[in-house]
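Missing here: one protein chain of the complex. Every other protein chain is in place.
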Amino acid sequence: MTLRSYVVARLLLTIPMVMLLLTLVFLVVRVLPGDPASLHFEKQVDPQMLMEFKRMLGLDKPIEVQYLDYLAGLLKGDFGKSMQDFSPVSQQIFSAFPATLELAIFSMIIMILVGVVLGAQASRSYNSLQDHSIRVFGIAAYAIPVFFLGEVMIMVFAIYFHLFPAGDRFYAGVTPMGLTLGDLHLETGLYTVDSILEGNPSKLVMSLRYLFLPSLTLGTVLSGIFIRLTRANMLETLQLDFVTAARARGLRERTVVYGYALRNALLPILTMMGLRFAALLGGAVLTETIFSWPGLGRYLVDRISFRDYTAIQGVVVFFGLLVAMVSLAVDTLYAYLDPRIRY
Amino acid sequence: MSSEKPQGRILIWFLPALTGLVRRGLAGWAILIGSAIVAVVGVITVVSPWISPYDPIAINVGPILSPPSFEFPLGTNHLGQDMLSRVYSGGAIMFQVAILSVIVCLVVGVPVGLYASYAGGHIDQLASFVMDSIYAFPGLVLAIAIAAMLGPGVVNMALSIAVVYVPSYFRIIRSQVLTIKELPYVEAARMMGAKGSAILLSYILPNVIASIAAIATINFADAVLTAAGLTFVGLGLPVSTPNWGWDLTYGRQLLTSGAWWVITFPGLMVVLLALGFTLMGEGLSELLNPRLQK
Partner (left out) sequence: MPLLDIQSLVVEYRTPKANVKAVDRVSLSVEKGHTLGLVGESGCGKSTLGLSIVRLVPPPGRIVSGQITLDGINVVRCSNEKIRRVRGKRVGYIFQDPMTSLNPVKKIRDHFVEMINTHEPGVSREDALKRASDMLQNLGILPERIDDFPHQFSGGMRQRVMIGLALALNPDLLIADEPTTSLDVIVEAQIIELLKHLKEALDLTLVLITHNIGIVAETADRVAVMYAGRIAELGEIGDLFEKPMHPYTKALLNSVPNITKKDQILSWIPGAPPDLADVPPGCLYHPRCPFVFDRCKNEGPQLLKHDNSMVACHLYDKR
């Protein structure tokens, strides 16, 4: 099987999964509470107004029709309308997404750096003090709720030491603008990238400053699992025959650890990374809330307080699709790296 | 020590179990310390009605937002509630939600896992498919969605957490069952005509219980964290019940005005409880997966 046919097969598998997810979300939001429309209004409301409200949102149609509309809409990129102001949810999603993406990327970088490096180090010095301290750190990092760590970070670094800002993403009004060449305008929505595109180093520094605490918080909490996983995988791999055989051929220790052990241990770690992405999104929700980071997570939480159920549905669906795409990408990468899967 | 008294007997069992665990190295210590932490927090929660100096939900028992002092060792919040009493009694809800969610997971996840993986074929494929889809989804987001729809309450929170966690049980059970299923002695039993259900109960289940225990403890830890998280974003429990989650929410808003104590102490309790369960879970899984046998 070549890589291409593997990807195609995998894609075909993803589609029913996505369908299941979409249906699940639909059931949860539309069917579970009974009538999301009346739930939206805390007090009693004039039945006439309620009907009109439902009509505006398409909630008056029979459930099967709603389901089909929902699916058809998604194909067009329509994630529904907000209950608050009937604006298209997709607009909000796509404007809030880059913020979450940027946070996710930097958190992942920290998570991988901390997790893999510490895990590999721990495995090399099995049962030593270094090993034990790293493991304890990993457990502590995992057990701390991300919002608590965030608060501690804010308290210590932002409020007490005034080193980093306590929230938000940037100074209002002077956000990075991206690249403008005559009529061509390129803007990614990722402030770090846009600052580079704009050629403005001070804005780059500024966006990094705002980014630092949230991604450090999220990255650290997630690295806990990573440390354990890397360490366990490395320990197992280092014991394997081909590692001893490699040493018996006189290969340098560095080659053995990184080219043989880590390279093979990395494969399951990579899958875990794909799964962790889902956890990352979950953690992002809380992190964005504490740091007032204007991303999808905070949008979701906002919508909850407004009882905007259709918007909630839209965001949750988006999350699901995102995770599905990422796991597809990760699986493809895995297949590329591990020839055993495709041959 | 008279061994007719029940205390005596418990002690006779307890001490060897203790030393047995300690002898098992780091993992044993982890379980020990973890259980100790959980036990201490649990006891505090249970006896809180007797040891709380003030009624945890009574407002204005003290000046608003006063820092820790002799009279109010952990300070007061913006409603004038005593933080110490709230810290003592806030755990009750956490325990309830956690225990309930674990029970649901066990009742649903274990039978489904056992049956589906033992039966194999289409049933197994279908179950795996559903479980994998749920598992792949961001847990907290799904819990938020479900909790948002169901509304506040201990049961609803427990259900949201349970739904998110059942796939984990399923996976662990499935991987175990698949291995055990193929072992020669199970095949032998099958050939002697043993019924499927009998095989499940007497051969497979005992071997799987250990892993179930390990993941149940981690489930507890996650339940505590998720419950706190859900309350933090505004879902979950009515304000009237003392709950560390609410303290965290309000504490966050009060943080910028300098009142650090409102969020810190309940936060520490959540961390402690989660840490206790996590240690237990980690210790258990380490003991059950002897990795480096000679």
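Going by the order they are written in, the chains are A and B; count residues from 1 in each one.
Note that a contact is a pair of C-beta atoms (placed from the backbone, for glycine too) under 8 Å apart; a residue touches a chain by one contact, two chains touch by 3 or more.
In this text, all values refer to a predicted model and were calculated from it rather than measured experimentally.
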item: Residue, one of A:Thr244, A:Ser292 or A:Ser305, that touches the chain absent here; value: A:Thr244
item: Footprint left on chain A by the chain that the document does not show; value: 126, 239-242, 244-253, 255, 259-260, 263-264, 267, 337-340, 343
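Operating definition for what follows: only the chains that are shown with their structure count from here on.
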item: Distance from chain B to chain A - Cα centre to Cα centre, in angstrom; value: 24
item: Contact footprint of chain A on chain B as seen in their complex; value: 26, 129-130, 132-142, 144-146, 148-151, 221, 225, 228-229, 232-235, 248, 251-252, 255-256, 260, 263, 267, 270-271, 274-275, 278-279, 282, 291-292
item: Touching residues (chain side chain A, partner chain B) in the complex; value: 16-17, 20-21, 24-25, 28-29, 32-33, 36, 132, 135, 139-140, 142-148, 151, 154-155, 159, 166, 228, 232, 235-236, 239, 275, 278-283, 285-286, 289-290, 300-301, 304-305, 309, 312-313, 316, 319-320, 323-324, 327
